[in-house]
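Every protein chain except one is present and positioned as in the full complex.
Going in written order, the chains are labelled A, B and C, and every chain counts its residues from 1.
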Amino acid sequence: MALRVAVLGASGYGGAGLIERLRSHPDVTLAALASRQFLGQPIDAAWPHVAGLVPLRFVDSDDAIAAADLVFCATPHGATAPLVEAARTAGKRVVDLSADFRLDADTYATWYGPHPHPERIGEAVYGLPELHRSELPGATIVASPGCNATAATLALAPLAAAGLLGDVPVVTIVTGASGAGRATDLGLHYPELNENARPYKVAGTHRHTGEIEVALGRVAAQGKDGRSRGPSERVRIAFNPVLVPMNRGILATAVACPQGVSLNDRDLLERYRDFFDGDPCIVVQADLPQTKAVAGSDRAVVSVRWDERSDAIVAMCAIDNLGKGAAGQAVQGMNLALGVKETTGLRMEGQWP
Amino acid sequence: MALRVAVLGASGYGGAGLIERLRSHPDVTLAALASRQFLGQPIDAAWPHVAGLVPLRFVDSDDAIAAADLVFCATPHGATAPLVEAARTAGKRVVDLSADFRLDADTYATWYGPHPHPERIGEAVYGLPELHRSELPGATIVASPGCNATAATLALAPLAAAGLLGDVPVVTIVTGASGAGRATDLGLHYPELNENARPYKVAGTHRHTGEIEVALGRVAAQGKDGRSRGPSERVRIAFNPVLVPMNRGILATAVACPQGVSLNDRDLLERYRDFFDGDPCIVVQADLPQTKAVAGSDRAVVSVRWDERSDAIVAMCAIDNLGKGAAGQAVQGMNLALGVKETTGLRMEGQWP
Amino acid sequence: MALRVAVLGASGYGGAGLIERLRSHPDVTLAALASRQFLGQPIDAAWPHVAGLVPLRFVDSDDAIAAADLVFCATPHGATAPLVEAARTAGKRVVDLSADFRLDADTYATWYGPHPHPERIGEAVYGLPELHRSELPGATIVASPGCNATAATLALAPLAAAGLLGDVPVVTIVTGASGAGRATDLGLHYPELNENARPYKVAGTHRHTGEIEVALGRVAAQGKDGRSRGPSERVRIAFNPVLVPMNRGILATAVACPQGVSLNDRDLLERYRDFFDGDPCIVVQADLPQTKAVAGSDRAVVSVRWDERSDAIVAMCAIDNLGKGAAGQAVQGMNLALGVKETTGLRMEGQWP
Partner (left out) sequence: MALRVAVLGASGYGGAGLIERLRSHPDVTLAALASRQFLGQPIDAAWPHVAGLVPLRFVDSDDAIAAADLVFCATPHGATAPLVEAARTAGKRVVDLSADFRLDADTYATWYGPHPHPERIGEAVYGLPELHRSELPGATIVASPGCNATAATLALAPLAAAGLLGDVPVVTIVTGASGAGRATDLGLHYPELNENARPYKVAGTHRHTGEIEVALGRVAAQGKDGRSRGPSERVRIAFNPVLVPMNRGILATAVACPQGVSLNDRDLLERYRDFFDGDPCIVVQADLPQTKAVAGSDRAVVSVRWDERSDAIVAMCAIDNLGKGAAGQAVQGMNLALGVKETTGLRMEGQWP
């Protein structure tokens, strides 16, 4: 019998992505969708693109948790930990797309304030399958990574594993608008963002900075297939994101300057291919990544170059922030937690253009 | 009597910007516009937005040079040097928007191949007014800077002057599509670029890399108001550009990691304000720059932050690649060369949204 | 001595356009800018693109009215009539960009509800200079037209004058997002509008429908140069607007099916050229209009074709909704009211691309 799943925060963009993927996932049944804003309304009221396809009405979180065996939380950080606690107390499994179970309690406190349920954190597995695949089966809480963290970590993980991060890797993220969510805001009013490129939360103030540093630190200490609560080296990155006028897509451009090494494109690429060997959602290629190649897809495209003028490595990763950066990766995490084939229900190829 | 000016390459985007500014410049008369592609046709055939406003037809370069006292070259690199040579031989002044007179012969050869008229290079003044203001009056060849070079150099010049560039500053450029010119290309076909972020010429292969290094090297050696042929320190940058779906605008995000210093936002900003004091086209501000603030404008917005996590300086600059990055700066250079008020004919505020 | 002008609603897009044009208008001084939202803050807080250029702080409407000889109202309909009343009572001239003084009291009531100051309406002149040029000099209230009304009326006015509107002209408007103003709204949240074309207020429910019908009715009754309170024939149009993902621009496509006539492109174009002869802000051309040709400009481009398959006239008009559709036309109206050259301070050519 199919597992019953619910989505909390189902009227946000993360929720839309989950509905799109779970609706036709062969191993689950979409049992309940929760939304405070659209409570009691049919799904079509929030999502015109599934008109007539999802015969449900939005319920509240309690009812959604009660109706399901597994709960996706696509809700804001801070507000999510109590929902996870409630779901776990009721014996439900959780895939959490918020930040609430990605970090240990101390690191969480640095970026988000005191954690309301620190005792639950030990249960959570960081849901980046490429770095935690052997740890995910059976996980009761999958802490699905942030979109920027996914892109930056995938770009740099092979270097972290090889001790090639140098002193302070510089990560610049170009990101589309949907990552900021569906809430209105003057900065995301169409005429304000269209024809505009705008940095935000630069100079180490973006909360994903800490998540990336921890994720890369684990790879540096444990190698590719690590434990969420295992050892981590100290890593510092200079992280700066830029918002640009597109709906979907993150392109991470990371520059690392390891001391005293001389490399070349071919060797670097080979190293990346080896590192991601066997990862069905990672494309390693010589051509530069572009976000269109992953629009609507749950895969990531990674490439790497050697800059011989400045003795620097340039590593790049393109993802769809709502695919591999959110809903797709959450479903991938669920699949692994459940022991289902990793790519079930995922969108491999998106669409062009 | 007004100076007669001509524009070569007047059917490209740089040409459009020049027509828009020169048409109403009080000290010059638009005497001739040259275009190979639109030869003999009225100006409206190339530029619907000036329909009825410019009572000229496109002529060839020879005729345009003959008709003018001063010639703007908005023509491709390589093809421009012979045009400049012809104009100078005829005793005409030149403002060159191409790369052909920005670099010394050796550096030019590294990036573009052998220079066809190296003996003319000594005559040229690098037309970044903020760094060469006292050298521009009377210049017979103004070598107007590249758009990416303008943004990167303005972002980092105050640090170069203060010895704060560190080992290898990392410069990531986000750029709109018009910088690639008006020639059709599959990568700039609307559906291919819209909803796409795409790196290109990364890892030190973009030709503006050399121009930026030289410009910053001069500032490091000579300070703010330097000589184009004066001394230069060796500077290396890691330069990576990303094309994003917008028409206009460049945002440069530069990260410098000077060793053994600890700084803060306020001091850095004060340093930037001091450096650009008296520059009418530079806005130094605490708020992060955004390209919309300079769309249609000939000003640059600059800001700077201290990243205390990674001991790094984040310097940012936003320009309109067709304004301060091309036509606006070229007119600014002409004004200074002619002894006219620097901002005459420039567009200070553009438009919002 | 320059006339002192104030702008009410100066933190909206109409306000930005007025600031951009009035700041450098040779016959006026920008005396005061009012904004409730930004009250007390410097202008740069609302408008980064004029940073440092407008040495004022936002004041309230009373203070703005007191400080000026002429007041621009870029405020919402309904809220504007009392501001106009206050300004007129204080003896100030008014250019009103809202709908409040465009219609007679009865028509106004049909679309907007009861008019709060119907006795003032007789004073107002409809500020479409091409149709009311001889009535504007000396006007104390200029009722500047709506953006959609401007595009539709200019497209069809020559047909109205010639009795060629047929039974029910069908007007379809394609419009950019800035026409909806600067207030946040989910429908204008960037990811919701980008990659979306969305009809709204179709089937005769858009308030500009009435304004267009009245304007065309006056032309049908009085010809090109009419009186705002003069006779009007009854005209009915089928008006349907579609919102598309761009910042600026309106393209009106109007189809008229006059009975029993057979026309051709050349004669129609000639008729349009004659009608708009002497109008400095109208470009009549054989090529189809496009909004880019008027982006940032205060001109309108008009063209017309004969559809021989269906015996229909296709008339098209492109404007920048914030230029000829708002701020530009308001300044044009002010110029005529003051007896200043009609195009003073206007932007003729905008920019490309």
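Rule of thumb we're sticking to: a contact is a pair of C-beta atoms (placed from the backbone, for glycine too) under 8 Å apart; a residue touches a chain by one contact, two chains touch by 3 or more.
Predicted model only: the values in this text are computed from it and were never measured.
**Student:** Based on the whole assembly, the unshown chain contacts which displayed chains?
**Tutor:** Within the full complex, the chain not displayed touches A, B, C.
**Student:** Among C:43, C:87, C:103 or C:312, which one touches the chain that has been omitted from the display?
**Tutor:** C:312
**Student:** Out of C:35, C:228 or C:247, which is the one that touches the chain we can't see?
**Tutor:** C:247
**Student:** Give the residue, chosen from A:115, A:248 or A:324, that touches the chain omitted from the document.
**Tutor:** A:248
**Student:** For review purposes, identify every residue of subunit C that touches the missing chain, sorted by number.
**Tutor:** Residues of subunit C in touch with the missing chain: 167-168, 170, 172, 174, 176, 191-192, 194-200, 202-204, 209, 236-238, 240, 242, 244-249, 251, 253, 255, 257, 288-292, 295, 305-312, 314, 316, 318, 353.
**Student:** Given the full complex, what residues of subunit B touch the hidden partner chain?
**Tutor:** Residue positions of subunit B that touch the missing chain: 13, 176-178, 182-186, 188-195, 245-247.
**Student:** Would you write out the residues of subunit A that touch the absent chain, in ascending order?
**Tutor:** Those residues of subunit A that touch the unshown chain are 13, 16-17, 20, 23, 47-53, 178, 195, 247-248, 283, 285, 287, 290, 292-297, 301, 322, 348-353.
As a working rule, only the chains that are shown with their structure count from here on.
**Student:** Closest chain to the protein CA centroid?
**Tutor:** Ranked by how close its C-alpha centre lies to the overall one, first comes B.
**Student:** In whole angstrom, what separates the CA-based centres of subunit B and subunit C?
**Tutor:** 37
**Student:** Between subunit A and subunit B, what distance separates the C-alpha centroids? Give it in angstrom.
**Tutor:** Computed value for the inter-centroid distance: 38 Å.
**Student:** On a C-alpha centroid basis, what's the spacing between subunit A and subunit C, in Å?
**Tutor:** 47
**Student:** Where in subunit B do residues touch at least two different other chains?
**Tutor:** Only 195, 247-248, 290, 292, 295, 353 qualify.
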